[in-house]
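Heads up, the thing below is written out as structure tokens.
Omission of a single protein chain aside, the complex is shown with its protein chains in their original locations.
We just call them A, B and C in the order they show up, numbering each chain from 1.
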Amino acid sequence: MNKFVIIPNLTKDKKLETTKLIVDWLEKNDCKICLPAQIANYINKQQYSCSESDMYNNADCAIVLGGDGTILNAARNLIKYDLPILGVNLGNLGFLAEVEKKDALSTLSKIIKGDYYVQRRMMLDVKRLINDKEDLIGVALNDIVIARTSISRMMKYSIYVNDGHVNNYSADGIIVSTPTGSTAYNLSAGGPILDPKNEMMVITPICPHTLMSRSIVLSKNDVVKISLENNRKSWNDDTMITIDGQESFNIDQKDKIIISNSYKSAKLITCNKNGFYTILKKKLGNC
Amino acid sequence: MNKFVIIPNLTKDKKLETTKLIVDWLEKNDCKICLPAQIANYINKQQYSCSESDMYNNADCAIVLGGDGTILNAARNLIKYDLPILGVNLGNLGFLAEVEKKDALSTLSKIIKGDYYVQRRMMLDVKRLINDKEDLIGVALNDIVIARTSISRMMKYSIYVNDGHVNNYSADGIIVSTPTGSTAYNLSAGGPILDPKNEMMVITPICPHTLMSRSIVLSKNDVVKISLENNRKSWNDDTMITIDGQESFNIDQKDKIIISNSYKSAKLITCNKNGFYTILKKKLGNC
Amino acid sequence: MNKFVIIPNLTKDKKLETTKLIVDWLEKNDCKICLPAQIANYINKQQYSCSESDMYNNADCAIVLGGDGTILNAARNLIKYDLPILGVNLGNLGFLAEVEKKDALSTLSKIIKGDYYVQRRMMLDVKRLINDKEDLIGVALNDIVIARTSISRMMKYSIYVNDGHVNNYSADGIIVSTPTGSTAYNLSAGGPILDPKNEMMVITPICPHTLMSRSIVLSKNDVVKISLENNRKSWNDDTMITIDGQESFNIDQKDKIIISNSYKSAKLITCNKNGFYTILKKKLGNC
Partner (left out) sequence: MNKFVIIPNLTKDKKLETTKLIVDWLEKNDCKICLPAQIANYINKQQYSCSESDMYNNADCAIVLGGDGTILNAARNLIKYDLPILGVNLGNLGFLAEVEKKDALSTLSKIIKGDYYVQRRMMLDVKRLINDKEDLIGVALNDIVIARTSISRMMKYSIYVNDGHVNNYSADGIIVSTPTGSTAYNLSAGGPILDPKNEMMVITPICPHTLMSRSIVLSKNDVVKISLENNRKSWNDDTMITIDGQESFNIDQKDKIIISNSYKSAKLITCNKNGFYTILKKKLGNC
């Protein structure tokens, strides 16, 4: 790899100092560099300014500087370019960034020598089913959440897997998570951890009114359908579907939501095969 | 007891049929009856129409017809009158209603003979602390919930008990519940069941980001303080405090919220000392 | 299918009445029948008495009469014959039996017409690692549990996945479960439900001392290693490994336990593709 595009989070990379550091290093190491125009101007490296399509079509790797949110956002934006991402963490300890800021340059020197892995991370397609037509809403790397935004949070929904009825739920909402997202909202809501290299999904109800509700883990081939049709009376047009905690859409009570494995996946660069459990131990504590 | 006020939920008591049934029975049994003017007109019993203060000051008992929500609402409204409540259930199985519709008259005949208990249920005062002055927001029979209404639900807060720092939390919100409310939202969020005849309170975080968060049970003498002061950046004016899931107030990030045992309590009429566990078994299932 | 072996649970099939009923039906329908000698004698059908190897090598299907325990036991015993099992439930509602007693004959008439599916269920090999040599202890259809039998239950262990260290645990024990076993002990210990048609496994600690412990779901290709090496002082020779809750073995504190997908699997006959969720709803209740 020697063609890099850099995507910094402007709030997290103060004065773009880390961006500059990496640009300098890449220059010294004879790498090709692409920067969004705005960033190139800001650090006075206009020679590296690229158009979006140039940037992503020609690069070998996107270096994303920020926290887990920045990387989630980049992963969804880069889907169509199939570009591997190296996450450099500028926030709190996260699950998606491969390296801490202080180790960014030493990791880059491994990467340009070819000493790295590309880990594929399963993504989920979320579609709205209207009059038997499926309409793609988006693709999630972490999770898809259906919940209400009003104070009265309780909603009713039915879950189907491959058209077989699983159960009816009364809950604050529902999370359908990828392995990557299993350590995010799914974990807060009581769900299990899924090793992120695997291809599975997990359905976790949020604050279920019925105590007997548990997370259900499905294979990548299963198709989940969520139907909201029992909420007629209390429907308030405040039910939202949220992708990766970042993109939200109103849904109608007549909508059925279809969630399934995407044929696209995110590609994360890592130098450390067991990195996930190392982060997990740090996050969760080690007894 | 022979002076009764009747408070029906107009949506649940269709055509006020149960109200009429009870009025007829009370008439036959020489009881005094008070009805809100609107109800008296509707069922054409204007002779029982009372003003609110007359109604509540002179009655021995309020017969509340509806579900748990109707009774919660009545209990808060009746606080200043210290009037015992008989809940007649017109909804799904609930925890607060003493009798099902079909058993209402047989229960009333016990009650007019004095064959009943009055169970005191602890309530919680919730106050806003502004510039060291405490301002009473309301009184809860079930619970006080602090949460956000936006899609991004995560909030940070600190809990203090009697001014000692308990912990910082990152969570979707927090519930402070009475024993009565312990089987409501608290249970959905993973909290324990508190026998409702007791005087205690329980703090339960909603979807805590930190796995080590558990419910904490306090005595009635403990004072809980919740401080939101760490949310500066992400503050969106969408944080709400909700009482019994029914009354909501915006709170400011500089507010501190004080929750403590109220010197007032709700009085529920029951004929069955172990009724709570009987309902619990029905609700939760019996193995 | 028309060659059947029948394996009844003698305590559950009182006087072998269900066995007789099925034998009669199979006779009338021109099926070949094999019975263990003891059973053939008991019901006076010596003509169907078979040796074990004859029985299992020549049959198309084993009809197992009993509860989940009976079927688990049969599944492990039949591993080497690769024989599909039809479970007829004579106990409480179970997850493994395909039909209730009253529906046994109507299900058999579907089966002899070819109207059925064979569902493969993943099994787990459990091996002891002694001086770098792996020694197969057994094969589990439900789960492998490591725990102590004394009153002082707490034990320490380390988990590795594919030789990467996951975490150290202090807990009452550990469960490694197949999808089939996920609704058994794993569920009691707080683990998630895994759709049994999938190939995954789940590690769930039993009463972990460390609150941050959660179930971890792995793919069928992952290899789990459990090491007990930190228990020197408190070791009491009371640590056991148990397969499907039925077979137990003492383990030594120097042992390392290796758990991985077995190349063998159980084959369960079903006429109902969504049967699992139907049973789950009955077991867990439907809101």
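Note that in this section contacts are C-beta pairs under 8 Å (C-beta built on N, C-alpha and C of every residue); 3 or more make two chains touch, one makes a residue touch a chain.
This structure is a prediction, so every number in the text was calculated from the model and none was measured.
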Residue in contact with the excluded chain [from B:Leu10, B:Ile193 or B:Met240]: B:Ile193
Among C:Asn29, C:Ser51, C:Ser106 or C:Ser150, the residue in touch with the chain that has been omitted: C:Ser150
On chain C, residues whose C-beta touches the chain left out of the figure: 147, 149-153, 171-172, 185, 187-190, 206-209, 211-212, 240, 242, 245, 248, 284-285
Residues of chain B in contact with the chain not shown: 161-162, 164-170, 182, 187, 191-195, 197-200, 202, 209-210, 212-219, 222, 273-274, 277, 280-281, 284-287
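In the analysis below, only the chains that are shown with their structure count from here on.
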Farthest chain relative to chain C (centres taken as mean CA coordinates): B
Whole-Å gap separating chain B and chain C, where each centre is the average of the chain's CA atoms: 47
Where chain B touches two or more other chains, by residue: 211-212, 285
